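Below is a structure I'd like to ask you about.
Missing here: one protein chain of the complex. Every other protein chain is in place.
The block that comes next holds chain A.
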Amino acid sequence: MNEVLLRSLTPSVLGILVRRGADFAAAEDAVQDALVEAVRVWPADPPRDPKGWLVTVAWRRFLDATRADAARRRREDLVDEEPAPGPAPAVEDTLQLYFLCAHPSLTPSSAVALTLRAVGGLTTRQIAQAYLVPEATMAQRISRAKRTVSGVRFDQPGDVATVLRVLYLVFNEGYSGDVDLAAEAIRLTRQLTAAIDHPEVAGLLALMLLHHARRAARTAPDGSLVPLAEQDRGRWDTESIAEGVEILQAALARDRLGEFQAQAAIAALHADAPTAEETDWVQIVEWYDELARLTDSPVVRLNRAVAVGEADGPRAGLAALMALDDSLPRHAAVAAYLHERDGDLATAARLYAEAAQKAPNLAERDHLTRQAARLNARRCR
């Protein structure tokens, strides 16, 4: 029984049902029923055409549910009036489903949950585990989301940028349950590149592949963070890096730059460097300038200050940092790092401790606390 195959078929089966006139929420329930049935039946009796099998079973479930519920008679009429189901363009349906699940009327957490369920084919339980909330909470979140988008017409063109943001949110959540959300986000983005021709989709896929390739080297066995400069580059996944760089180059060649392509370009320069010292920081600063033009985000300018510090020395980095609001997340951590490189260990230690207080997660807090302790121990000696 191939769970990944089942999950990859989910969006097109769901898309076909909705295209045939099924209400989104009812179609989603029917597809989930069909998946459960497939898990039960396929091991002993594998179908020749898995997708056709799923469509048939799900459609029958949908009709059963619709007929059984007298209140849904109106919807049944709607279905009756539909032309006989012909071969639907599956790719386009899948794409519509991405748009629907990332609809702007949904909150980010609802859009993420609905995308994982309807496009990703994950169970509510798997999604709840990944986000460390009770299953009942996630079930409510998903059913509210389904109700919210139920009235949305399926043929409206959606907004690619919204879909990409949702997929990036999934990617960043990482992995905590039995589903690796980063890998799932890559799978969904890969699937999306097949359905839509857009350089930013390729840019996001490249960015995810390049980040993901370095994952194994990013934490020590005890779970502590390993900074980029100290990572064992032999543990980077060169195959993913090569694929990411290739996808990125093809996207950049189309000359429609977007923020994901620019971020991927920065990640590619890091991934390409044989050692931290040999990193092309000058070019990285140039890409941050591009990125700042595209987004004008203070976080981008903060990262740019780090790159300036590497390219032109810590004093130049500190000067770039001066222009920024010191309430920005990670501002103190960046300032600490630049002061240390500038030789001012006392200031650096104080700022590392301050940064640790503000760290958004445990691994970062521990890492920054260790940095402060390391400098304090060195100064006292």
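By our rule, contacts are C-beta pairs under 8 Å (C-beta built on N, C-alpha and C of every residue); 3 or more make two chains touch, one makes a residue touch a chain; residues count from 1.
Keep in mind that, in the parts below, contacts and distances are computed from a predicted model.
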Hidden chain of the complex, named as in its UniProt record, picked from "SRPBCC family protein", "YCII-related domain-containing protein", "Maltose/maltodextrin transport system permease protein" or "Inner-membrane translocator": "YCII-related domain-containing protein"
Touch criterion as defined above, residue of A:D93, A:E173, A:E310 or A:E340 at the omitted chain: A:E173
Option touching the unshown chain, where A:R141, A:H198, A:R301 or A:H331 are the choices: A:R141
Which residue of A:A44, A:A68, A:L132 or A:A323 touches the chain not shown here: A:L132
Positions on chain A where the hidden chain makes contact: 107-110, 112-113, 131-134, 136-142, 144, 169, 171-176, 182, 211-212, 215, 218, 225, 227-228, 270, 359-365
